[in-house]
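Up next is chain A:
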Amino acid sequence: MIEGISIYDILTLTTILFFIGVYGFLTRKNLISILISVEMILNASVVNFVVINKYLYPDILQGTLFSIFIIAVAAAETALAVAIIINLYRQISSVEVKDTEVMKF
Partner candidate 1 sequence: MDILSLFIIVPVATIVALLFSKNLRQARIIAMSGSLLQLGMAINLVFAYLKERAVSDDIMVFTKDVVWFQPFNIHYSIGVDGISVALLLLTSIVVLAGVFISWKIFDLPKEFFISLIVLSIGVYGFFISLDLFTMFVFFEVAVIPMYLLIGIWGSGPREFSAMKLTLMLMGASAVLLIGILGIYFNSGADGGVLSFNILEIAKANIPIEAQRLFFPLTFVGFAVIGALFPFHTWSPDGHASAPTAVSMLHAGVLMKLGGYGVFRVAMYLLPEGAKEWSWIFIILSVIGVVYGAFSAIKQTDLKYINAYSSVSHLGLVLFALLMLNKTAWNGAIIQSLSHGFMTALFFALIGMIYERTHTRNITELGGLLKVIPFISTIYVIAGLASLGLPGFSGFVAEMNIFVGAFQDESLFIRIATILSVTVIVITAVYILRVVGIMLMGPVRNESFLKLNKVTWFEKLGILLLLLPIVGIGVAPLWISDMILESLQPFIQGLL
Partner candidate 2 sequence: MNISYIILIPVIPLVVFLLLGIFNRKIKPSVSGYVGVFGLLVSAVLSFYAAFEYFFVLGKVDGVFQTLSEKIVWMNFTDSLHIDMGILVDPISVMMLVVVSTVSLMVHIYSRGYMHGDEGYTKFFAFLSLFTFSMYGLVLATNLFQIYIFWELVGVSSYLLIGYYYTKTSAIAAAKKAFIVTRFADFGFLIGILIIGYYTGTFDFETLNNPEGSAILNWASYSFMGLSALTWALILIFIGGAGKSAMFPLHIWLPDAMEGPTPVSALIHAATMVVAGVFLVARLFPMYYFVDDGFVLQIVAYVGAFSALFAAIIAITQTDIKRVLAFSTMSQLGYMMLGLGVSGFEGHSGVGYMASMFHLFTHAMFKALLFLGAGSVIHAVHSNFLKDMGGLRKYMPITNITFLIAALAIAGVPPLAGFWSKDEILVAAYEHNRLIYYIGVFVAGLTAFYMFRIYFGIFWGKDRLYHHKPKESPLSMTFPLLVLAFLSITVGFIPFSEFVTPDKMGFTAHLNYPLAAIASAVGLIGIATAWVFYKKENQLGDIWANRFGMLYKWTSNKFYFDEIYMFIAKKIFFKRVSEPFAKFDRKYVDGTMVGIGNTTVATSRKIKGLQSGRVQDYAFAFIGGAVIIGLIFIYLWT
C-alpha cells in the first residue's frame, strides 16, 4: 500500500504498460523484439496480481504466489524462445518474422 497512491493509479500504469507491450508485439518485425514485448505484457499482469493482492486482500497471498509462478513460467518460456530463435537463426540466418513464413504453407 503506497501512501497517497490509489489502486486506480497503479492499474492505470499497468494498463499503459500492457498496451505498450501489445503495441510492440504487433509492430515489431524481429523475433527477439517480440519476445521483449511479451515480457512487458507479462510484467504488467504480474504487477496487477500483486497490487490487487495488496490493496484488496492483504491477508492472503494468492496474488503473490501467482506472480511468482508467472515469473517462473516467463523464465522458462524465455529460455525456450531463445533456444528456438537461435536454432532458427542457424537454419535461415535470420530472425525476422517475414523470413519465417515458410511454415505458413
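If you want to know what made the cut, all candidates are chains of the complex that A comes from, given by their letters.
Keep in mind that, in the parts below, a contact is a pair of C-beta atoms (placed from the backbone, for glycine too) under 8 Å apart; a residue touches a chain by one contact, two chains touch by 3 or more; residues count from 1.
Remember, predicted model here, so these are calculated numbers, not experimental data.
All listed chains 1 or 2 share the complex with chain A, though the touching one is 2. Chain A makes touch with candidate 2 in their complex at residues 22, 25-26, 34, 97, 101, 103-105.
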